[in-house]
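Only a portion of the chains appears, each positioned as in the full assembly.
Per-chain numbering from 1; labels A, B, C and D assigned in written order.
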Amino acid sequence: MRKALPVLVVLAAILGIWWLAVAPMNIRIALDGAERSGAAVVPEGARERQEVSVWALMARNPDLVPLSYAQERPRLPTPGQVATEFWDTTGAMALDGRAMSRRSLLFHAWITLQSTFWGFLLGTSLGIAGAIGIVYSRTLNLSLMPWAIISQTIPIVALAPMIIVLASQLGIEERGVPKAIISAYLCFFPVLVGMVSGLRSPAAAQLDLLRTYSATPSQGFWKLRLPASVPYLFASLKVGIAAALVGTIVGELPTGAIRGLGARILIGDQFGTPLAIWAALFMAAILAGVLVTFLDLAQRVTLRRMGLAEAAR
Amino acid sequence: MTAPLFFALLFWLAAWGVNVKLANAPGRDSLGVRIVVPLLFGAALIVLWEGLVRHFEVLPVILPAPSVVWETFLASTEILWVDFQQTVLKGALRGYAIGCAVAVLCAIAIDRSAFLTRGLLPVGNFVAALPIIGIAPILVSWFGFDWQSKAAVVVVMVFFPVLVNTVQGLREADAMQRDLMRTYAASYRQTLWKLRLPAAMPFVFNGLKIATTLALIGAIVAEYFGSPTRGMGFRISISVGSLSIDLVWAEIAVAALAGTVFYGLVAFIEKRVTFWHPTNRK
Amino acid sequence: QDDVTLQLKWVTQAQFAGYYVALENGYYEEAGLDVTILPGGPDIAPTQVIAGGGADVVVEWMPAALAARERGLPLVNIAQPFKSSGMQLTCWGDVGIESPDDLDNRTLGVWFFGNEYPFLSWMSQLGMATDGAAEGSVEVLRQGFNVDPLLQRQADCISTMTYNEYWQVIDAGVTPEELVNFRYEEQGVATLEDGLYVLEENLEDPAFVDKMTRFVAASMEGWKWAEENPEEAAMIVLEYDETGAQTEQHQVRMMGEVAKLTAGSNGALDPADFQRTVDTLLAGGSDPVISVDPGDAAWTHVITDAALMN
Amino acid sequence: MGAPVIAAEGLNLTFQTADGPVHALSDVSLAIAGGEFVSFIGPSGCGKTTFLRCIAALEQPTGGTLSVNGMTPDAARRARAYGYVFQAAGLYPWRTIGRNVALPLEIMGFPKDEQDSRVARVLEMVELTGFEKKFPWQLSGGMQQRASIARALAFDADILLMDEPFGALDEIVRDRLNEELLSLWARTGKTVCFVTHSIPEAVYLSTKIVVMSPRPGRITDVIDSPLPKERPLDIRDTPEFLALAHRVREGLRAGHAYE
């Protein structure tokens, strides 16, 4: 409770600010709509209102301000509208037994989750392999590290279409694969960086200890470097899974809007249904939260088992 | 095996061999080696790419050879410059500056209240993990088509990583150093300026470095949802549409170059500012 | 059963009803075809997909196809289900736009990604530059995928399709009277939309030609059915929409509008339409899409002739 | 000796921790006169640091009274009565030695030229002249520790609180610093509270040795040193010294349960 209270207060404050912002954000379209249906609006005419600030519009049409909170296609929906839309496309559908219908966000979250998972798996494996290479080979360290950084400055969206085409040339028709590749691309970097520090974290004395036992390099890896890197591994896995999710959604945005939360966002944009975008964004946020929390739990359990949880304190 | 592929593989092997030599030679820690080895590695990658494209006769509309990209690059410097100004100088850099400045100020403000810190840190950490890129369409519809909406996307993307890192950094000054300030009966501002901000710098810069790559990606992706008729994202998108993949790669090269220079610049300033940190001491 | 992969130009919607109907009603199956329909998206260039071997046949607009041809990717039009163009410029009436001349010094939203060429031709025909709002010039925005720029008055006009975006403006509560539409058809700068294109080299293979003949025949059958049963066709499209975000009302209306554009086409390309498109594109301002007339190599009647025989 | 500079009466301090209360100080009474050099010695965790922190108003006692210069510790802190030297030198790595020593002067608003002259003077005192422009990490541990002493001396506080300032140094450097500290104390007449783990160090330096024992932290012995003020290093081989050391060791052993 002591921990939850401040978070709740902050969340409440955010909701409050959001709610207050709805009026100025939507007042113009609200007034346009009201005028069309015959209400008296000051000043008259959408073009004339263009010249007046939203605050003045709100002040001069106080009666119509509540309309801002009831727009079907708002610029900024109210928290309630988003919640309703979210519930309608998740819980309500699940209660109907249509949880996995294409209209259900749960279905799309599941699709996104799958790509994220494969991307995460691929990215993490690459990151760990790269880190091992970098830690054990000076040449790789010098050659690879700068390029790993540069790789992250490439706008991955630009590569998306080419990844699709190249994948299909290699005989991969499944559109989930390019998504997973993009996802892996964003995921591998934090894992690489984290694991490099992790594998390098053992102190010189700990390495020397093994030398006095004349341990082999592989014993050094399994008995020292790898266990020592576990806390770093989890820290970077948490960043990595978030990056993998971003990658999947970025991959879903432009590359054949078929399924997934990114596709929902795109279609919501194309068909002017902002509520669909907001609901998909919330679903993405929840997905991120769940994934990170899951890894956090795994981290706690593992570190406790390894006796590292308290050692860190 | 065709000649191009043979040559490419040969070049690769030779470059790798030279790198192994250099990396294990006595002067391996010198700046020269640190620059030459990755450059040679990159060159080998490019030569390999060229060789593969030529060997398999890959259509230029799918993957152009680096040589073709280079020609396009030289032929389109004007376009590239216009796009660079629009996306990097206007969208990304301004958004970056605003986002980072606001984040640092917020962090300082929050930091005064333990309650706010405890509330905002988890929320900030959570938001930093979100696929914020998804709000690009919303922000474009709010802030219009020009660089302002791109900057807005960048602001939102860089804000939380920088905020979280700064708040973390402000807590970094250890208890003893703070106690020292207390024994001098130092004021809040004095403690902030003379102890906590300097001690936070390694963390702040960590956030700033993460933010550099986010800034570029954010500015480019946002252009997909509407833009004036210039900008790197715009150009990439329309070039894919008209199969000018060579121009796409030229833009990618500019983006990577800009991103690397940007990152390098921030890293350089970091080295200057946090010269005292153990990782930077000579 | 022969495999055929079809790459659409855009997301699953009634714009492509004929193909989904043919698939759902089994016309393809009857023709001995196993058809996979790939939806498009903002970053999917059908031309690139077909070049990479990701599809056998693509739905593409002719300007983009001809541009690809000039870039060394020889695409050939094998059928043209869309007779007329659905593209238009939709403007606010209250800002004082009545005729094309009023566009001067305005801000206009335009689709790019290969769809900007008709617009550029039109502007050069009007003698208007496109480098910023000024006398004798217009400010061009690359509009995204929605109609917000018009609704929020960031632009005075935006590109719409008669069957899609226009109705989204209406759905947002705007009355048709508030709007002024300039159809490209009426401005004489229409270009052919939504044709079927394949790689030229494949047409040398009789088996492929045979496969495409069956494909086009079945597709046209699908289109015909869709024109006659717009509501059912829309429902079929919805069925195939994997995003689950499309609405019935919108798709039914879209089907109705699309039917107006496919009307009058039996699938065969009218060479006159082709020539008009080429002329429009060649006139395309300072930086034309295509610089030389591609000639008749860019289309063929071989497949439609065979398809329409039976 | 006049009125006590530091006077503790029945001081108590209990930390509330997750594992229950920790009695760090229990019924501690002590009077320290001006100009004394008092060493606190005792096993780890017996509350030496805590007691020093109470004096410096860095910790709030939960019982008893404590006065410094006749005021509350907090008032004394605001009056800048203390120079505190921590176990680790705790220099700010981004400041040069000179600027580190100037830090308290900056904070207390000394004018720039007085800052410079004071920095020069105290650096000379600790024999670090010429190192103003170096950064802390460029100096050895012993030099860093001397710089931190200079920092505590710079603003001329009456009371010097030193928490194991030489704990991290080797014996020879330590001997040297002990000698210097002693002469510095003799010259300036400051009141010094000095925490240490080393019996010889405590005996060598102090006019008064306070032996403490843990669980709960309390004072088990207060020994007034009969040694003269003038103490060459080899006073440590004299029988008086050894007797004193023996008494301290016995006091320690008595209070020390094997972990």
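Note that contacts are C-beta pairs under 8 Å (C-beta built on N, C-alpha and C of every residue); 3 or more make two chains touch, one makes a residue touch a chain.
Quick caveat, the model's predicted, so the values are computed rather than measured.
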Stoichiometric formula of the complex, labels as displayed: A x1, B x1, C x1, D x2
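Following the convention adopted for this analysis, only the chains that are shown with their structure count from here on.
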Co-neighbours of chain C and chain A - touch as defined: B
Highest C-beta pair count, chain pair: A-B
From chain A, the most remote chain by mean C-alpha position: D
Centre-of-Cα separation between chain B and chain A, whole angstrom: 18
Intercentroid distance (Cα basis), chain C paired with chain B, Å: 38
Centroid spacing, where centroids are CA-atom means, of chain C and chain D in whole angstrom: 85
Multi-chain contact residues (two or more partners), chain D: none
Contacts with two or more other chains, residues of chain B listed in rising order: 62, 137, 141, 224-225, 240, 245
Chain-to-chain touches, reported pairwise for every pair that qualifies: A-B, A-C, B-C, B-D
Chain B residues within the chain C interface of the complex: 59-62, 137, 140-141, 144-145, 223-229, 234, 237-238, 240-245
Chain C to chain A touching residues, read off their complex: 5, 11, 36, 38-45, 48-49, 51-54, 92, 94-95, 144-148, 151-153, 168, 171-175, 241-247, 250
Residue numbers on chain B that touch chain A, as the complex places them: 16, 19-20, 22-24, 28, 33-34, 37-38, 40-42, 45, 62-63, 115-120, 122-123, 126, 128-135, 137-138, 141-142, 212-213, 216-217, 220-221, 224-225, 232-233, 236, 240, 245, 248, 251-252, 255-256, 258-260, 262-263
